[in-house]
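Note that this complex is displayed minus one protein chain, with the remaining chains in position.
The block that comes next holds chain A.
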Amino acid sequence: MPAITFIHSDGKSDRVETGDGESAMQAATRHGLDGILAECGGNAMCATCHVYVDESWLARLPAMADDEDALLDGAAAERSPASRLSCQIVITPDLDGLVLRLPERQV
């Protein structure tokens, strides 16, 4: 199973194994990671699963849908060109090793 790394806002990092067809958000919450709230449970309705995708990975992710784009404007932490909603990133084998940075706040 592919593994991905979350880097917390204080610089500490956590590497988590992902399950079949899981999103990055689901992998993070299943491992009890702080820093991702996911209030809407992955329905792309809350923007509390905001992450900054490591630059080297950015282009390799599928493009975002309009609803994700609109929600990111309302995220609690500042939006950057690397911003994504982790519930919308499904981890496929080619994303093994993906690095995601966590914002300072989600609400």
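In the analysis below, a contact is a pair of C-beta atoms (placed from the backbone, for glycine too) under 8 Å apart; a residue touches a chain by one contact, two chains touch by 3 or more; residues count from 1.
One rule holds in what follows: contacts and distances are computed from a predicted model.
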item	value
Per UniProt record, name of the chain withheld from view ["Cytochrome", "ABC transporter ATP-binding protein", "Probable glycine dehydrogenase (decarboxylating) subunit 2" or "NADPH-dependent 2,4-dienoyl-CoA reductase/sulfur reductase-like enzyme"]	"Cytochrome"
Chain not shown: contacting residue from A:Ala3, A:Leu37 or A:Val90	A:Leu37
Omitted-chain contact residue, chosen from A:Asp10, A:Asp73 or A:Asp94	A:Asp73
Which residue of A:Ile4, A:Ala24 or A:Ala47 touches the chain not shown here	A:Ala47
Touch list for chain A against the chain that is not drawn	29, 32, 37-43, 45-47, 67, 70-71, 73-75, 107
